[in-house]
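Dumping the structure here so I can ask a few things about it.
Excluded from the complex is one protein chain; the other protein chains are retained at their positions.
We call the chains A, B and C, going by the order they appear; numbering starts again at 1 in every chain.
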Amino acid sequence: MSTTVERRVRTVRESLASTLGEAMAADESMVLLGETVRAGGAQGVARGLYERFGPSRVIETPVSENGIFGAALGLALSGFRPVVEIYSADFLLAVANEIVNDIAKWRIQHGQPGAQLPVLIRGCMGATAGLGPEHSQSMEPFFFHSPGLQICVPSTLENAPALLDAALESRQPTLFLEHRKVYELQGSGTPEPRPAAEPGTAEVVRVGTDLTMVAWGWMRTEAEAACATLAEHGVTVELVDPRWIRPFDYATVVNSVAKTGRLLVLEEAFITGGIGAEILARVTEAFPGRALVATRVAMPDVIHPYHAEMERQILPTAADAVHAALRLVRNQDES
Amino acid sequence: MSTTVERRVRTVRESLASTLGEAMAADESMVLLGETVRAGGAQGVARGLYERFGPSRVIETPVSENGIFGAALGLALSGFRPVVEIYSADFLLAVANEIVNDIAKWRIQHGQPGAQLPVLIRGCMGATAGLGPEHSQSMEPFFFHSPGLQICVPSTLENAPALLDAALESRQPTLFLEHRKVYELQGSGTPEPRPAAEPGTAEVVRVGTDLTMVAWGWMRTEAEAACATLAEHGVTVELVDPRWIRPFDYATVVNSVAKTGRLLVLEEAFITGGIGAEILARVTEAFPGRALVATRVAMPDVIHPYHAEMERQILPTAADAVHAALRLVRNQDES
Amino acid sequence: MGAPSGDDLLRLYELMVESRAFDDACMDLLAAGEEVPHFHSGAGQEALSIGSVAMLRPTDEIVYTHRGYAHLLAKGVPLATIAADMFYRRGGTNGARGGVMHVSRPDLGVPGREGVFGTRFGLAAGLALAHSLRGDDGVAVCFYGEAAGARGPLYEALNMAVLWNLPVVFVAENNGWSVNSRTEWLFPGGRMSTVWSGFGIPVTEVDGNDLTAVSSATARAVSRARAGGGPSVIEGLTYRLHPHIWWDDASYVPARELQAWWEKDPIPRQRRVLEEEGMAADRLDDVERRARNRVAETIEAVRGAPFVEWDLEVGVEGVR
Partner (left out) sequence: MGAPSGDDLLRLYELMVESRAFDDACMDLLAAGEEVPHFHSGAGQEALSIGSVAMLRPTDEIVYTHRGYAHLLAKGVPLATIAADMFYRRGGTNGARGGVMHVSRPDLGVPGREGVFGTRFGLAAGLALAHSLRGDDGVAVCFYGEAAGARGPLYEALNMAVLWNLPVVFVAENNGWSVNSRTEWLFPGGRMSTVWSGFGIPVTEVDGNDLTAVSSATARAVSRARAGGGPSVIEGLTYRLHPHIWWDDASYVPARELQAWWEKDPIPRQRRVLEEEGMAADRLDDVERRARNRVAETIEAVRGAPFVEWDLEVGVEGVR
């Protein structure tokens, strides 16, 4: 965990902690619940909040995921704004029913389509090095198919606080999925104006003409490295970070592909049934009869092995993205 | 429920019941567990099995989905072949953790990649008319992203028994998802040679040259109606029923599109993050630089309303498929 | 509020009759081949539902069940609202999106209902936690049958409720069946709540067909919760007099057992109680007649009213 004395250098972890603290300070109806949150939570994002807000705002819970998520729904229906921490996002599968069937649908099912239901679910996800198949998964694909649910994946020190703000502000059921490696990203701590990060707005990270690359979460960092290498090969990439997986800003991707004619999605999740599939499908549907080259670089459909070295060989990287991008650009006409 | 005296006309429901009974008769290690299975289960697929095999083979359980699915894993690890009935497949979300994180990964995680883990999970799914958002969903997309899991969706009286046989025979963790409307499909009860239905093998239902259509479950019936109408319009369709959603027979679809250049996926699930996305993505990836027309007809990303009439307006139908197919065929060059 | 008496008792009796009249009307419609979407008869269980809910204030919440007409009526939801939701007519709470399975009136302490059983328990704990955090004296009451009662979230929620001393009461509706499964097949000894005595909280078994017993037990549990005494559990022993739902022929129900429970029908039973307390028979007749007429008129009016109109863009859409 990275509590540095030098306040100028901050990590995403710290920025999320302070954003959450600000939001809780600004609205008394916001409460945080979860396992070990009293001591800062599984990843330190709640650090200091118990001391600051006390036990009625920072609620240490038993390891009762179903009870906790049910309670969050009850709190939200009672006018509170619960923020629920899941110890590791892989465990969201234990509350998939609460999330998909209850929290996401509640308003619609009860005839309040425009109503707010401010349940923010947040926690860490993603592969680091050898945490194994139950503490490494990219969870957005498992919840992508759920009407009524927002999904947000921050990727940088710049966008993490803005996205957390926007997710909280939306007052809609939202999964906020914090990649373990993104926590460690650093930057200048000088307060910057927070960029707009409304639900459903992508960020065009880099403008380019040869290829559209889409990447989010930790993959954005890999993608930026890939873009730098590709630039050396004379390939200019338009890099889009959707930030919001649901609602997804397909328009920005489609507009970019309209220009580049080539699409590469770089995704950490298992390839089959990942978000990349939907992105490719939308783009294909958007250009009927137009010759496209599009592909995905993602994790194969295998479990995360515990051995970090084994895992490293199957996680998608900048090098894989470069390789795939060059193939798309060079061999476009082979077929 | 349809127990007819006239044995020549059978429904899919009856054919599944008799196939399950045959399998249980052939192997004493096969046990059925679930809610109301003693009286035939939620949909009558277990009808008569309690009387035939008794309480140690047909195990009536409390409404304890987590306990039941955990027990099924324990039984399988002890050399039994549990068949677990879920009352409605929507409720599988309550045991998503058991399925995705435990049952599907168990062998790999414990170093037995080739081992058998014969857990067959079966139950009804799909929209009929006004069962609402918690008893109508198409569940394959929620579990499609799970390595180690097979997913099978029967669609006709001919393939249902063969697929159930193949699923049981595979001795791998399998979701066997029975569409409520498919249960009612009838046909001749004359025992037919069961067609091969190995995991990962699609069926080419109809050969055609203008368009490849992919549909499974109840949508296969809609698709067949659509094909008939399209034939009247002079459009010949190659209809593929994948039957297995995981492993999916992409090759058969890709080969067909190689011929037709056009793809329509007809899917009952919510469009975003559905199986159709992956099919479009695979096809797009398979033909880099080739002009394709491909699209999906699916349910919009909204919950199933209780009112049957409202629901009817959002469920995908043969007419929607015809409409989309004609657009694909006629307006291919508009872009 | 203690256990009711006098006019209060009469009011509860009227609610019971009203609920049963609605139930009977739905059964009649079904018998006539009409559609009564998602109707699950609550006949026979009115004493348990009404006796408990009537002990609550509007600021208390209930989490009701799929046979929840009596619960809803007792919480103040007008029958016309319930019927409008059921028949997808204008004037309901959810515009045909949730039907009678998802009636909600947050202003009356009815936040809604979940369809995949289990979430209700944490939900009720959350409602109770909200009271506790706000420092008001509201109470949440969570009803559940044999099905939900075997699900793990009940344990999780009870553990939290005991740990945090939450103002929540769990009411187990032991009505003999979960669809076609007997309670004894699902719970050791056929009892749903005895296990929870292990938490050291009050666990009370009551004759669920005895309105007075139910209201006393609930009043006790609710005032305890209101006063900061924490959670408790009540198990009402009752019986589902009709099949699970329309397609169920209930051929598995032993005729003699069913007959015995019809003889314990809480409505005539409660009428006898009132008569014994000196209530005039014609006053009771009058209450019954008025209730039945009101129900008949309401149903007719609702079924004659226009269907909900929907805009698919707004009406059924998710957030996106």
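We adopt the following convention: a residue touches a chain if its C-beta (ideal position, glycine included) is under 8 Å from a C-beta of that chain, and two chains touch if they have at least 3 such contacts.
This structure is a prediction, so every number in the text was calculated from the model and none was measured.
Partners of the chain left out, restricted to shown chains and counted across the full complex, are A, B, C.
In the complete complex, the residue from B:Pro62, B:Pro242 or B:Pro300 that touches the missing chain is B:Pro62. Among the residues A:Thr36, A:Asn255 or A:Thr317, only A:Thr36 touches the chain that is left out of the figure.
Within the set B:Gly48, B:Gly70, B:Gly187 or B:Gly289, the residue that contacts the chain not displayed is B:Gly70.
Of the candidate positions B:Ser88, B:Gln109, B:Ser138 or B:Thr272, contact with the hidden chain is made by B:Gln109. Residue-level contact of chain B with the missing chain is found at 31, 56, 59, 61-62, 64-80, 82, 97-98, 101-102, 104-106, 108-113, 147-150, 172-173, 200, 246-247.
Where chain C meets the missing chain, the touching residues are 118, 150-156, 159, 162-163, 185-189, 194-200, 203.
What chain A contributes to its contact with the hidden chain is residues 1, 35-36, 38-39, 60, 62-67, 90-91, 93-94, 130, 132-135, 300-303, 305-310, 313-314.
Rule of thumb we're sticking to: only the chains that are shown with their structure count from here on.
Distances between chain centres, each the mean of the C-alpha atoms, put A farthest from chain C.
As a whole-number value, the distance joining the C-alpha centres of chain B and chain C reads 37 Å. The geometric centre of chain A is 41 Å away from that of chain C, both derived from CA atoms. Remark: chain A and chain B have CA centroids separated by 30 Å (rounded to whole angstrom). Counting partner chains per residue, chain B shows two or more touched chains at residues 90-91, 93-94, 132-134, 301-303.
Residues of chain C in contact with at least two other chains: 97-98, 102, 114-116, 118, 152, 315-318, 320.
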